[in-house]
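Here's the structure, in structure tokens; my notes come after.
One protein chain omitted, others in place.
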Amino acid sequence: MLVLRDIDKRYGATHAVKSVSLDARPGTVLGLAGENGAGKSTLLKMLSGVERPDRGTITLEGRPIAMASTTDALDHGIASVFQELTLIPTLRVDQNLFLANAPTTALGRIDRRALARRAEELLTRYGLAIRPDAEIERLPLGERQQLEIVRAVERNPRVLLLDEATSALSAREVAWLHALTERLRGLGTITLFISHRWDEVVTFCDRVAVMRNGELVGEAATADLPEDEAIRLMTGESFATAFPHRPAHRAEPALVATGLRSRALHGVGLTVRKGEILGLGGLVGQGQRPLLEALFGAHALEAGEIRVGDHVPVHRLDPRRAIRQGVAYVPQERKSEGLLLDKSIAVNMTLAILGRLTSLLGIVDRRRESAVVDPAMKRLAVKARSPQVKIGTLSGGNQQKVLLQKWLFTEPGVLLLNDVTRGVDIGTKLEIYQIVADIARQGVGVVWYSTDALELVGLAHRVLVMLDGRINAELVDTEITTEAIVRAAIVKEGADAAALH
Amino acid sequence: MRHDSDAATIAGRSEPAGRPRLGHHLSQSAAPIVLVGFVLALVVVGNLMAPGFAAPGNLAQLLKLAAFMGIVAIGQTLVMLTGGIDLSLAWVLTAAALVFTDVSQGQNAGLLPALAAALAVGVAVGAINGFAVAKLRISPIVMTLAMNNIMQGVALVYSDGTPRGGVPEAMRTLTTGAIGPLPTMVLLWAAATILVMLVLRCTRAGRALLAVGENPRVAWLSGIGNTRVIILAYTASGLCAALAGVLFAGFSGQAFLGMGDQFVLPTIVAVVLGGTSILGGRGGYGGTAIAVIFITLLTTVLIIENISPGIRNIVFGGVVIVALFFYRFLQNSGRSAS
Partner (left out) sequence: MPPRSTSARLLADHWPVLVFVALLALNIALKQRFSLFDLRTLCANALPLALIALGQYFVVMTRGIDLSLGPIASLAGAVLSLSIGDNLALGLAAPVVIGAVAGLANGVLVARYRFPAIIVTLATMTVWQGVALVVLPNPGGFVPPEIQRLATRGLWFPPTPLILLVLTMIGAGWVMSSRFGLHLRAIGGDEAAATMSGVRATRTTILAYTLAGVMAGLGGAYLALATASGSPTIGDDYILSSVATVVVGGVALSGGRGLTSGVVFGALILTIIGSLLYSAGISSFYQSMLTGLILVAVVAGGSAQMWLKSRSEGLRHAA
């Protein structure tokens, strides 16, 4: 029996998990469901030893356990499978499966035949048709994920954590996993299961725990929890946020994309009009980031066309050209993709518009720089001693404001925002909403991917919800509700077409 | 990310590229100050061991010696700021010197064309290095190493084993002469130092270079042409090596095979001691210049004391290791303080 009592975790200003208490009985599969930011992944990280709870206890089979690392978790019998793979790509399947204790001959060499045999035996036992001598980097993603799962299960864990373990699996492979979890149930293993696909949660799990905003808001047998009820639990009563008034937009398109195809995108097209705020929704990892990057020329496309404003449509964009055409992209990871932490606020803010600030010989005109940076800092209320301060010392919210301003300086016709309010305090969030509304009012087309459905409800004219690399649903005006967004995020269109319209 | 893995190779397994740590920066800006302290200490020690060491005339001579390495180190600094390394300096320098003496044939009239030819060698090699690293994604270690070998062959074939021609009088005067109390070479180096520091801190190119070195992805997403920046850095390095070759040949009165070998490794050490992160993106030339002076002083003091070449080497290597531990200590205390 796995017992969690009052598990609590904060990340700076964010209260990720609020006093969650949960039980899981042996021989059951417990699903964890919820929106982005509900706290599911954080909870799982604490169970797998990646993170430690600030407060609360975890008890397994009557004994309280404390874990400082993933190795500790393994020692306690908790095995996890995450989306990030831990197989060594340069090695073979059998080498990976038995890395730490490969069988050796009397001479000390690795017994290749014994290794292959052991791997073969293991793979057969699990019903996998993968060759033991296959090189990992040449295997399709689904098979690699299957191997990850097999490795975890081979440890005979008391608790198995599956965090989006089905993301790369085909339908047949999902069925394979289901047979496996059924077998584990018979063995008395406790399985925790997270998936963005609701139908999978229903198939795999006996019980489902629904989280919202870090809290556990409901827990029931899946048989007793209809889809609508689950969605209602996930979205809940929302607090009223002071969203700025949505400005009217024009009809002319600012950007038109058609037929975008790549490994992550399976035929995506969209139009964003001047002054329109187009929201992108859906659970994390469904193709939103590749889509935004593709619109900026930072994601390689196999096919597709992007037309920005009046420019000639292009197949191959790159960030330089995109910026020249008036597209700006505010990336997701401000620390590793957006800002140069070691450089000053001024340097970061002007990084994309250096051309405008240089006089002869390429010297940056400090006066012109100040003339541009100082008012911006004041306007945005960036709290720092001076523009020369290193940006790494600023708070997340202030960093985000600087990052945003960097792109506003380029005077774009299209602004792509990748989850710009993530990890930002509520005060700064409101400021950012205002900035975006203002910029839309000036006629800029905004594409805003947000993991917070409320923001999309509050600000967007239209919302495209993505699922599995496609646009699953398009919601317009009054259709935009958190329920609709969450439903479209987990239920494939087509199966439920009637219910949606 | 090929470039990242090269940085990782060069840097060992200390930090993943693209995730800079704040404490690291403190040790970087402290480095030049610490070095100045050591330089002064060396001057004092040197004077104790050999009175007259600290005399302005002697110090000026020492600075003149350091100037050649200093100029080569400009290029190495720029390249290492992008997270790369240039191991081809030795034979680029030598080849340029050989070309210089051959084309000028020792005549003042031939000086300008010879200079142009020599610098062209440096520029061409640097551009090829840069292209290979930036576009073909070849590891800087391998590419510049291979280029060193290639240039060695080129130099040997070109000169047929014996340097030809001579050094124009004007060049000799330039490199051995002085204006007032200051040797011309020192003035030249000082001017170059100011120029480089200006470029790095105040120009668009400098900012682009530091951006690419610190986080290539951020630079790319900001519209900076990473390829262009990298090619320019290696081209500048080749140019500096060629220029140093010409000047050094002027100073020595001739070009000789292998004259460049003594510069490669000390310049790498100088860049690192001077506070430039081996991962790139942080640091500058000021620290390198001071480190060059430090290295030259240290070597000279050891020579004065008749320390055998063997012990000199041991001291030199030991100093680097001590410096590594010392900078790590600064970094850690800086981090715990912040």
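A and B are the chain letters, set down in written order, and residue numbers restart from 1 in every chain.
Just so it is clear, contacts are C-beta pairs under 8 Å (C-beta built on N, C-alpha and C of every residue); 3 or more make two chains touch, one makes a residue touch a chain.
If you're wondering where the values come from, they're calculated on a predicted model, not measured in any experiment.
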item	value
Contact residue for the chain not shown (choose from B:I278, B:V301 or B:L330)	B:I278
Options A:E302, A:E411, A:D438 or A:D477, residue touching the unrepresented chain	A:E302
Touching the absent chain when the full complex is considered, from A:I88, A:A248 or A:I426	A:I88
Interface with the unshown chain - residue positions in chain B	1-3, 5-6, 8-14, 85, 87, 132, 134, 136-139, 141-143, 145-154, 156-157, 160-161, 216-217, 219-221, 226-227, 265, 268-269, 272, 278, 308-318, 320-321, 324-325, 328
In chain A, positions touching the absent partner	70, 85-91, 95-96, 99-102, 104, 107-110, 112, 131, 134-135, 137-139, 262-263, 298-302
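Rule of thumb we're sticking to: only the chains that are shown with their structure count from here on.
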item	value
Centre-to-centre distance between chain B and chain A (centres being mean Cα positions), rounded to whole Å	44
Chain B to chain A touching residues, read off their complex	18-20, 22, 25, 198, 202-205, 207-208, 210-211, 214-215, 217-225, 281-282
Chain A residues within the chain B interface of the complex	296, 298, 319-320, 323, 329, 331, 335-343, 347, 351-352, 354-355, 357-358, 361-364, 366, 390, 392-393, 406
